[in-house]
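Every protein chain of the complex appears in place save one, which is left out.
By written order: A, B and C. Residues from 1 in each chain.
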């Protein structure tokens, strides 16, 4: 069993010394602060050597699977290769050691990055103005909805409802609620697309926005997107593009051209930032010109002479959704990625993503159920429901994939497909990997007949076996309890 | 089984593009070179994607054990913690992107590092002048012997022999031979020290040098070092200090004060540079004043005004033992380490090293044979010979330690002890680790009684089992054979 | 360059298997009226060597901080980040994994976050810290939402001595949820006006206090706790290093603690990514936003870690989730865990003490000069407000020319503080910086 860093700790053990008392600063806390402000006990932190820190985190890192170690076809998350060059450049003091409140003349390089990256994203999305303040996709959804709300409010009425598809990601309804809207679900039809008839029924002047991702979470492109956009606009509602699936259409279709009014990008997905075990991401939003004035402040703008500056002078702005200007270092990674790809690379990326997904689907579709027999884009959803009577769930297949050396796909999402695996291979994997993964899935399908327990007890090769999530929720042990003074 | 990178290769597969053809350079090789100079086939290199490179080397790295992952008490190698800060600073372009032929005014920073580090090493060793040209310990031995040879030659006779103890590291005799000397072995006495009587017998005017490390490879300090030095000098021979064990005596004794005329340092051992799976190291040498003029050129020197320069004007120099000035980035790591330790840290380091070794020895000495019942310094040697009748060799104990999560100690060295384990815990390990290692050794000793096969078949937990070295030497497969055109 | 590894032949074989002729066929089902027929308009692709050169040229347009003496803080603190933090958090196994939905292959992330939760909970003196929020400002905004939700009241008091950008974020988050934000003024000592609070408790869910506040001042949290009875107390800490010395807000009765964790091993980074800290007591844990890692057992009874209480989150609860957060700042939290492990109990205390002591020394240096005085006579940690009799713009630029950033000119946020600067002193300020400042201020006049 891996020890926690606290379990390596012993009072007084240390090697790292952060500061040496200088002569210049010789006063003690009790000389400087009233005693009620001084904490009675030092904070309970581990007491270990620098070597132990390095060894501990090195060893636990090896308990992880990442894109760097294994195929990681986690649908909807675009777990593609993250170029190491971005890590290298963003560790440069020139970029990482800049204070956000530097006078502008000291941060021209950083402002240039923000400005230029915005212009690239504007071109890719067909939007008029991009801002980087949101810290992740969901944050960008919220910001977009607040912009939409500000727009409607300026037009006299914030409206009441946001429509999201039943296949939508959970953040879509959650963001809508957070923006103060009632969430209405529109059904998917038998093709896995928005049921336009149902949508028409739902539409009225209280609808503030429709949120869609296209291709949707099934990996299917909404054929009626123009109709949907027209319908929305007909009622004065705006259309928001959830950019989580932008990877599929890079260069091919632009959300702006499809009729979307706002978009949130997930830089960490489409633009190849490492996902960091959960983050940081970056969720910039782009809007059409009529919404620009509602964007968060400040805007990064360029003076006549070429100098960049921060413009706070947008009185109708929704304000701010986080401090400062966004996750700058993530933006910088997107900048690097985009410059490396360039015009051509953008097209090749979506081509590779869609080709890989379709090729993989072709290799496994005999053994798994395909809920919708449509054309797919960069990902697809299959179901294990035919194995239900053998007692096998999607979860079991997922866990068994681990034994074959693969990170499992997303499971149980979107909610409209039962027992589903949502598979996104991404463009950075080669044919051998795709085929090996298909072989694994197909051979697991055979194992279900022969030895279903192999799946139910999976994974077998991991440092811990299948973990009891119910126990965790019941006992709620959320920290290591103090064992010493 | 882990694939080789060649086994992931397929013709035409790639993502990395090193250069784009610029308009400015549009000529083809056959326009520029006679065809006989142009290779017929492109070099057989793997064809893989950048992701595959990252994944392959990440995955194989995990097949390694290092100081960062496990306790690594490899005797004589000083496998201590290598501060990450050195890696960070040496990756700075300011240090790594300097051309050795820069005009001196462009490399003042680098020259300052060489100059200052030399001055620290001079203080630590009690020598008058240090140079960094040798690339590793053995290289430093050779250089020292060449300096010694030049000295004797200048005195009219290069002499013929070098005396090394029978406990010496293999590089000592090998370097002596390379320097053109006959190697004479002096016996160790019953205390594990140089047998002074034997030494006296061996001494004559043909002896150019005696090479010693002190503490010696058994971890025992040569009590008669002064006598030995006097004896050497009496015959006009010089005394060389093999600095591999300098860690033990940092601050406590200075080789210069013990009477040594030359020293080679192993920066990668004593001064905490990562060993890199075999190197690079750095093996600077230090000499007493009478030998300075024989050192390799150039010397780094300081002008009146404070500027550093490279002085080639040493006509009696032995010349050069490698191109340029030495393994500069390794020297820089030593500089960083020394500045962080400072005066006090130097003393604390040797204290920790000696304390850990002695403490560990105390914990295991009941179960293993201690060939010499002496005081020990930073390492010690025990033997498994009492288990011989059970069919157990030192090798088996070493391999079994792997199952307990430890890198094995050095085995079968020094040659004068049979079935030995040479254990050097270093100062950077804490008490828990030392005790856990002792527990492992003691419990292995018990396993020998109960289940010797557990040892003979060890290791059990590694990605490959015990490997057949004889098969390798017989079949000599030294590269992956080409499978395609 | 691109990162698609296929050979031409691969593409042919794969397309063939799909019954397609060329790449465009993959997109042929897209309605032609939306299909993009043009170029996108991105610049040409670059090789790595060219992008490195290009970014070097852009980078030099940013000022090298090591050539400056910067007294800027105000929510973003220049602390030393040990290279161990960069190295370990940069390991691909950590950096290229995602949210640990599959715990068996994510014990690295889960263990580290569990450790992060533990460390932060003891630093803040609360039962539970979540796996991170976007930043200090959005954490605070979520805390206000959570508090109004718990109390089922839609009025909330916020100290106007809180970081002004945080305040803006709170307003943005709450505005459309029908929540009324009342700003509590601060008194002449720079502390939140407790008398005002007492007078405005009707229908209020709780109060949010900066701790230390925007001016660096350590508020009397105990008095405020007492003043508000059983209303909810929310705190916001943008310099959590202060908690090495000062009493943790949880111990003083804060119900929800929030903060900005960038000080713990994350670089300034022109404002992001940063690390939103969010904690509360066990009784409120089910109302909490964000991810939580909990301990559990595997099939053999071995300890392991999993995400827990996911039923609060958007992917399960959707519109009724406690928050919409999904991707968080996991790697920043990992960095904090590594950083705090490295400092350890003693190092954390020492560094905190050093900041405190050095800041007071610098304060003395400055106010010893003619025309400079402390604006608020209250206890502070490593940040304080200086007021000057001189023209603030001229003074600021004069010092800037000498490569000294004289903190944050407060006129930017408040018209009535045009004469004031928020000065921060961390361990990165050394003797030379102080001497430089001292010399520059010596005999300064307009």
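One rule holds in what follows: a contact is a pair of C-beta atoms (placed from the backbone, for glycine too) under 8 Å apart; a residue touches a chain by one contact, two chains touch by 3 or more.
Since we're looking at a predicted model, the values are computed, not measured.
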item	value
In the full complex, displayed partners of the excluded chain	A, B, C
Options B:130, B:163 or B:179, residue touching the unrepresented chain	B:179
Options B:234, B:257 or B:446, residue touching the unrepresented chain	B:257
Which residue of B:196, B:355, B:436 or B:454 touches the chain not shown here	B:355
Options B:118, B:163 or B:225, residue touching the unrepresented chain	B:225
For chain A, the residues touching the chain missing from this view	10-20, 48-52, 54, 58, 84-85, 87-89
Chain not shown, touching residues in chain C	48-50, 52-53, 56, 66, 80, 82-83, 87, 90-92, 427-428, 430
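By definition in this document, only the chains that are shown with their structure count from here on.
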item	value
Far-end chain from chain A, centres as C-alpha averages	B
Between chain A and chain B, centroid-to-centroid distance (C-alpha), Å	47
Approximate Å spacing (C-alpha centroids) for the pair chain B, chain C	45
Chain centre separation (chain A, chain C; CA means) in Å	19
Contacts with 2+ other chains: residues of chain C	1-6, 10, 45, 47-48, 82, 84, 86-87, 92-93
Residues of chain A touching at least two other chains	13, 50, 54, 58, 62, 67-70, 81, 83, 428-430
